[in-house]
Each structure stands twice: as C-alpha cells, then as structure tokens.
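Next up is a structure, given as structure tokens.
Only a part of the assembly is drawn; its chains keep their places, and the rest are absent.
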Amino acid sequence: MKFTVSEIAQMLDGTIVGDEKITINSAAKIEEGRPGCISFLANSKYEPFIYTTQSSAVIVNHDFAPKKEIAATLIYVNNAYTAFTILLEEYQKRLSNEKTGVEQPSFIGENSQVGQHCYRGAFSYIGKNCSIGESVKIYPNTYLGDNITIGDYSVIHPGVRIYDNTVIGKNCTIFANTVIGGDGFGFAPQADGTYKTIPQLGNVVIEDDVSIGSNSTIDCATMGSTIIRKGVKIDNLVQIAHNVEIGKNTVIAAQSGVSGSTTVGEQCIIAGQVGITGHITIANNTKIGAQSGLGKSIKKEGLSLSGSPARDLTEHLRSMALVRRVPAIEERLKDLESKREISDFQEEN
Amino acid sequence: MKFTVSEIAQMLDGTIVGDEKITINSAAKIEEGRPGCISFLANSKYEPFIYTTQSSAVIVNHDFAPKKEIAATLIYVNNAYTAFTILLEEYQKRLSNEKTGVEQPSFIGENSQVGQHCYRGAFSYIGKNCSIGESVKIYPNTYLGDNITIGDYSVIHPGVRIYDNTVIGKNCTIFANTVIGGDGFGFAPQADGTYKTIPQLGNVVIEDDVSIGSNSTIDCATMGSTIIRKGVKIDNLVQIAHNVEIGKNTVIAAQSGVSGSTTVGEQCIIAGQVGITGHITIANNTKIGAQSGLGKSIKKEGLSLSGSPARDLTEHLRSMALVRRVPAIEERLKDLESKREISDFQEEN
C-alpha cells in the first residue's frame, strides 16, 4: 500500500515542509531509513540522524528547528511519537481491510453462514453448520471443521486448523498454523501395558480480543470447554492442554506450556519456555520468569516467581546465591577445623 | 450427531424414567450441564447437582432413589460411569465414521491406491505410489508425498505433512499440522566455517495404535528408519530427531524432545518439556519428570528421574533440599566461629 506525504499529513493533521507528492510505502527507524520510508523524530538524542537519514519523510514535533539542511520531507505535528503510532495503526488497518471476497477454489459445507465483507482465501475449508461473523478474514489453506462460530472482525491466518464446535469471539487473531481444539492428551493405562484413548468431547472457547501466535496448540476439553478469556495474548509454539482456563488479559510468551485442568488467573504474565503442571490454580497478577517450572497452586495474588521448581523470585535469587557461597563456607570450615586441631593439640599437651 | 434418549437407553441396555423422545447432541459434567447434554451420576457426592442440572438426561445407577423432583430424563443402568464411557466411545466412533468419500478438489498421484470406505478431504494431496488402507481418513489440506503406506483405520488430521517413504500402521491418529519425515538435522562442518548438508535418505516407520498430537515433528533417519513402536502416545509440539526409536507403549508429553539416534525403551513415561540427548539408550519403564534434561544412558529399568541433569528422583529432591540448608549451615558456622574467637581470646589471655 502506498500513501503520498500529502495524504499522511492530512491523516495526522500535520504541516508539510518539502515535497508533498513523494510516495511512502513503508516505515523505518530514522537511523535505518530507506527511500520510500517514513520515520519520526521525538527524542533529541536521535536528531543527528535526521540530517543523514535515507527516509523520504520524517514526522517531527512542532518545535523542531533544523540546524542543517535536511533531504527528507518533514511533517510537523503536535506529538511526533503518537502521530507515528497512529499512522502505523491506520496503515495496518487499511492493509488488512484490503482483503475481501472469495478466492477459488475454496470449500464451504452445508448450512454454514458467512457474514458481510468477509475474505475467504483459496484452498480454505469451512465445514458444516459454521457461523462466521462480519468482516472476518479466513486466509488461504485454513481448515475449519463443523459447528464453529467466529465473531466479527476476527482474522484466521493461513494454515490454522480449527476443530469442530470451537467458539471464537470478536476481534481475535489466530496466526499461521496454530491448531485449536485437537484432542486432549488423555489415555487410560490398561492391565496389558497398552493405553486406551479417553474420548475428548469438549470444545475450545476463545473470548473477544484474543491473539494467538503461530504454531501454537490449544486442546479441546475432555468434557466442557478449554477457555481462553477476553484479551489474552499468546505467543508462538505455546501449548494449552485440555480443560485449562486462561484468565482475562493474561500474556503467555513463546514455547510455554500449561498442563491439563489448570486455571491461570487474570492479568498474569508468563515468560518464555515456562512449564505449568496440571490441576492447579494460579492467582491473578502472578508473574512467572522464563524457563520456570510451576508445580503448585499459587493462592496469593501478585507474586513474582522464578526457577524450576518456581519459587518467589527473591527466594529463588537468594538460593542461587547460596550455592555460590558454598566454597567460602568450606574455606571457613577448613579454617575452623585447622584451629580446632591446633587447639586439640594444645589441650592434649 | 444427535440421538434420542430412547436410542441411548437401547444402546446401554437401560430403563428410562421421563421423556424418551428428547434429543441429545453433547455430553457434560452434571454440574455444567446444558439443554441437549447427557450427564451421569455415579458418586453420591454429586447427587445435589441432579436436582438442578440443565442437562436433558442423566445416566444413573439402578439403586438411585431421587429425594426430590428431577427435571432431566433418567436412564437407569447397572453402572452409570461405565455406561457413560461406553456412550462417549460409541459417539466418537460414529462421529468419526461419518466421513467417507472424496471431496473436490483433491489430488492423487499416479499408481496410488486408496482402500474402501476412506475419506479424502478437499485440498488433500497424495503423491505417487502410495498405498492407503481401508477406512482411512485423510482430512482436508494434508500432504502425503510419494511411496507412503498407511494402515487400515488410521486418521490423518488437517494439515499433517508426511514425507516420502513413510510407513504408518493401523489405527494410528496423527493430529493437525504434525510433520512426519522431514530431514534430520545433520550438517558437516567445513574448514571455511560453512556447513555441508548430510543427505537424509532414511524414512519414518510408525507401528500400529500410535497417536501423535498437533504440531509435532518426527524426522526421517539419515539411513534406515526412525521408529515409533506399537502403542506409543505422543503429545503436541514434541520433537523426535533422526534415527530415534521409541519403544512400545511409551508416552511422551507436550514440548519434549528426543535427540538423534537415541533409543527410548518400552512403557516409559516422559513428562512435558523434557530434553533427551542424542546417542543414548533408556531402559524400559523409565519415568522422567517434567523439564528434566537427560544426558546419559539409563541401564536399570523402572527408575524415576528428575532434574537437569536428570538424576534419580530421591537424589534430586535431596539435592534441592540441600541448597535450602545452606543458610542454616552458615549460621551454625558463624556461631562456631564466634565461639572460636572467644575461645581464642580466652586462650590468648
């Protein structure tokens, strides 16, 4: 997508100094600018770059007074940083709104309804009895099973797999190749050493404003629902097992995993490569450090945990430090022992 | 899929009290019931819920005597829990048997054979010289390369990728977006710092009754076969490297990884996020705790291991406890030192 500087200035209610007809097709940091890019200057620390930047345009604050000649076109606004953010959002919104209509071949089963202004990419598959809201985008090569509901403005990226009976809210984004609603990992051990599959008949419910990264997996419940509450943000390669519930606005970074039937509270922050055991409850506002392993319920809200097994962060750091004190302790002990021996020797004599 | 209470009662050899024409389309825990659901009551602890449940029908034991009025239709059987399990299995079986035939467009290469009662979904791709057994289900958007064999009743979920020469047994289930038979990670370092790719010409052999979760990866062997033995159950996001062999009925939980040329024994249980190094052998019946890192062969059968590096569980727990004793040790040492100083002082005087 391309804009002229003139269109951008209008969008941001800004004033142009320089060529207003230049076209902009991308954004860049001021120090990494290339022709066709727009940058911003808010922090005076970066001012030197504005005299050398390759960007075609730079958004600056109203009070910016150049000390040398500048090649780029300038757009003066009240707050350069905010204006830049607004521009990026607008850009992404328009970009995403470009896609509508149905590409062929694509597949849609009987009794499935698709709302207005939707996009259905080529080789996308929608099963039976699905209800797809308005302005939903279903990218190419996706699979939706039967009886699926997707709310307005949600975006299903290429290669996403959504199993039967999944419910997805409004304004959700599911990135490429993520799998929603595969069977929970449930097997009953038999007397002969084999395992019998426990039927997994529940579903996954994803509320509004949820974002899930690429190549993640969210299993369906054995019965009932695996639930991802409103506003949750999940990164790439994350595993959410059956019957888990993730509370409102909780954030989970890449490669973390939550085992079956665990309930994670609201507003938690779970860093990368964290493992959480099954059948526990984690209080609201809990923070869990990268690579931690959490094996017990956390009842108190607002704790910061770290380590495997995860403990209170302060305690964890103290424990790490303790190990480093062992050599000194050993030295002191040796010293005492040698004195003791001298003392013993003296006493004996 | 829908059943009437009457059909269900017949299936379970049960007796109906209430409306036998109600239709059931899902199952739920008695405390989470909704209209259209069937639940069961086996444990008297849950009896209060039967008087308030929203489920349309409840399976109960023959000796159940209601203390109040119940809105739901009751189905009396000998063992409510067993009957419920049978029902779920039957439900899942029928559901899965619903899919047969070929959806279009789909692709099948020359000399590939597909058995009777199979399902081939839209946008599924089967290469050349493949041999697909009876009642196999190949969901939409899957890819099968050339010379692949799949046994009867196996199910290949959407987005699964199966590379050339893979052999899959009977009654296997491969969940969405899992990749079977990608190249092993083998590169020979060269004098100039670059790496030369080592050709990976082997394959993957998966025996009968194996289940593999979503978004997992099983690499082909350099030569010979990467082998997953009969009855193995693998969860989501698991990595099995080239030339690995996983023994019969072994279970591997989510996000674990087994490095190249390692042999895992039979009936092992490997928890989540475990890492196992390459070129080792693990004895039968080994249990490995979550997030453990196993770096050495395990020769003795039946051990429980934990930690990174993984050790005998008891030893691991003792070692974790030791660290916690360091502060106390330091205190006692301080105490001794202060007495020593007093004593030195006394001796000096």
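Here are some notes:
The first chain written gets the first letter, and so on, giving A and B; residue counts start at 1 in each chain.
The working rule: a residue touches a chain if its C-beta (ideal position, glycine included) is under 8 Å from a C-beta of that chain, and two chains touch if they have at least 3 such contacts.
None of the values given here were measured: they were computed from a predicted structure.
Displayed in place are 2 chains, all sharing one sequence; the entire complex defined by the structure file totals 3 copies.
Heads up, the rule we're going with is that only the chains that are shown with their structure count from here on.
With centres set at the average Cα position, the gap from chain A to chain B is 25 Å. Chain A contributes residues 105, 107, 123, 125, 141-143, 159, 161, 163, 177, 179, 182-183, 185, 187, 193-195, 197, 199, 201, 215-217, 219, 223-224, 237, 239, 241, 255, 257, 259, 273, 275, 277, 293, 295, 308-309, 319, 322-323, 325-326, 329, 332-333, 336, 339-340, 343, 346 to its touches with chain B in the complex.
Chain B meets chain A in the complex at residues 26-29, 32, 85, 88-89, 91-92, 103, 105, 121-123, 139-141, 157-159, 173, 175-177, 209, 211, 213-215, 231, 233, 235-237, 248-249, 251, 253-255, 266-267, 272-273, 290-291, 308, 320, 323-324, 326-327, 329-330, 333, 336-337, 340, 343-344, 347.
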